[in-house]
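Handing you this structure, nothing more for now.
The other protein chains are all here in position, but one chain of the complex has been omitted.
Then we have chain A:
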Amino acid sequence: MEFLSLLDVTFFLLAGFGALIGIIFGAIPGMTATMAVAVCLPLTYALGLHHGLALLLGLYVGGISGGMVPAVLLNIPGTPSSITTTFDGYPMARKGEGEKALRVCVIASVIGGLISAAVLFLFAPMLADFSIKFSYVEKFLIILLALSVIASLSSSMLVGIFSGVIGIWLSLIGDYSISDGGNGKTRLMADFMEPYLFEGFSLLPVLIGIFGISTILLEAEKGVKSELSHERVKFGKGSGFSLGLFKGRLTNLVRSSFIGTFVGMLPGVGGSAASVLAYTQEKNLARDSSQMGKGAPQGLIASESANNALTGGALIPLLSLGIPGDSTTAVLIGAFTLQGIQVGPLFIPENANTWYIMMTALVFANVVMFFLMFFAIKHIAKVVMVPKHILYPIIVMMCVVGAYAINYGIMFDVWTLLIFGILGYLIQKVGLEVAPLIIGFILGSQAEVYFVKSLESFGTLSIFFTKSPIAVVLWLLILASVAFSIAMSLKNRKRDREEQIG
């Protein structure tokens, strides 16, 4: 219980403040939890590790939850993961039950968040304990597995793999670092770039560019239109909410929370996959799903508990293996590095206090989120009205601060923002996928070290198959994810053909 002495008022205030800012970001359509974390990063530079974590986790939880507000009131998912919340939330808002719908969402969210935090607490140390024995061979295979899972769950496996490989390629620019046992020579660049790119692109400016600047560019292309179209936000008189709405919905709630946690664990799979999966499961398994899509609370419960359960789930591979579970945790990995923390199998055993502090922050952020949203939802909902022409310049400005200060004042990091902002824009325009690319970028240079070092010590490619039983299991999992993807695409093709005939 030593960690209790490390908690102070500032810690809780920061977690609460993070949750509030996160909710606001999540509630504004087009802004996501990832962006909230990226934009607020500079604030953590001056904070210590534990205070920084409190703020970041608050932002994460708040950002995922905030998406429900415009989903219910305006039929626009505030974050991609609240897409299924619109199916039932908006019909309820149109019937004048907006506040009731939001309160159902808030309760589902907090339960999803807490269940996933519990799973994280139990599961991450176990996984870390197990993976501590991994050698470079298994570590390389884990990364290969992560990338194949991402690719197999992308809309097209080919495009997913290709995006991931581009990410790996980008991460190899620069030197083969001597500190990792490399020979210190540079590759993939011309001589004149060496002063800027000797160590490659910095992670955080890349992420902030892709998630911050490219979002602004995509919006600018569409003319930065206000999506509100003078429509009044519908709350309805009196909330009409009672806990009775959850009667008989416990199975749904728990099932959706576990689905969310599990999907969160899979690397690179966005939040929309979790809520869509939970929603369709409820539709298939519920005794009466006839009202779903027309304003049934059960749809809201499925969607929101799943998308908040992502938070705990996505932190599991991050903290135990060093592999980010989604794009927000990808930004978190950068923030950890900045605080001098290397996430991976050794993180939890060596930083037990930090681990407990993270859990405290996560649970507390969920609680704050609950109270803020449950009692102040009417006021928070007004932020969806803040005009974009005020917000966007501020976001660009904060992106600049985040990028510039990261290495204590390097102007090239600011230009990196623009390079990757434009790249992120083009990638999304031509239909490549951002999540696999980012994960490839984060894991690429480690994959290289593990791969080359394994070959240097064993001198044969067969070591990747014969090193240990774990290696064989990992290969089986890789094959399974590829087989799953092929099966899914065949199924889709068959359905398309049937639709064309029918």
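Note that contacts are C-beta pairs under 8 Å (C-beta built on N, C-alpha and C of every residue); 3 or more make two chains touch, one makes a residue touch a chain; residues count from 1.
Following the convention adopted for this analysis, contacts and distances are computed from a predicted model.
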(request) Assign the chain not included in the display its UniProt protein name, restricting the answer to "Alpha-D-ribose 1-methylphosphonate 5-phosphate C-P lyase", "Cell division protein FtsX", "Na+/H+ antiporter subunit B" or "Tripartite tricarboxylate transporter". (result) "Tripartite tricarboxylate transporter"
(request) Sort through A:S242, A:Q342 or A:T460 and give me the one touching the missing partner chain. (result) A:T460
(request) Could you tell me which of A:V9, A:A46 or A:L243 touches the chain that is not displayed? (result) A:A46
(message) If I consider the whole complex, including the chain that's not displayed, which of A:P80, A:P125 or A:G182 touches that chain?
(response) A:G182
(request) Sort through A:V61, A:A146 or A:M398 and give me the one touching the missing partner chain. (result) A:M398
(message) For chain A, which positions touch the chain that isn't shown here?
(response) 42-43, 45-46, 156, 158-159, 161-162, 165-166, 168-169, 172, 175-176, 182-188, 213, 216-217, 220-226, 387-390, 392-394, 396-398, 400-401, 404-405, 408-409, 411, 414-415, 417-418, 421-422, 426, 429-431, 447-448, 451-452, 455-456, 459-462
